[in-house]
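This report refers to the structure that appears directly beneath it.
After this line comes chain A, so read on.
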Amino acid sequence: MAYEVNGKTVEHDEEGYITNLSDWSKELAEVIAKEENIDMTDEHWEVVNFLREYYDEYQIAPAIRVLVKAMKKKFGPEKGNNKYLYELFPYGPAKQACKIAGLPKPTGCV
Partner candidate 1 sequence: MAMLHIVNKSPYETGTLESCLNHAREGDTVLLIEDAVYAAMKGGRAANALSAAKGVKFAALSADLKARGIGEDRIVEGTAVVDYGGFVDLVVANDKTQSWL
Partner candidate 2 sequence: MSEGVKKFLYVNRKAPHGTIYALEALEVVLIGAAFEQDVSLAFLDDGVFQLVKGWDTSELGSKNFQPTYTALGDYDISKVFVERESLEERGLTEADLLELTYEDEDDDWAEKSSIRVVSREEMAEIMAENDVILSF
């Protein structure tokens, strides 16, 4: 199973998470987003970039509860809440946004 980006193939698992985290690129994110029926806006990118920074610092994709809390701390309560995040990523912000961000499935996401 693989995504096609600019003629390159990028392997992913049965749920669509990429196998090799270093394969990620902005173009790949757009491709994954399209498969998830998401039109990437600045707001989507803000969350995706935030997740990548979180992973970079802690080496884990945060559980949704932790993502909400961390978003609230950085961007304030308008963005650090479940409703806002679910509007951007209807099938689960931690799950969908992590997939687009090229991260593994969130730890604590059963």
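Inclusion criterion for the candidates: all candidates are chains of the complex that A comes from, given by their letters.
Operating definition for what follows: contacts are C-beta pairs under 8 Å (C-beta built on N, C-alpha and C of every residue); 3 or more make two chains touch, one makes a residue touch a chain; residues count from 1.
Computed from a predicted model, the values in this text were never measured in an experiment.
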> Quick one: in this complex, who touches chain A among 1 or 2?
Replying inline: 2
> Across the complex, what residues on chain A touch candidate 2?
Replying inline: 57-60, 62-63, 65-66, 69-70, 107-108, 110
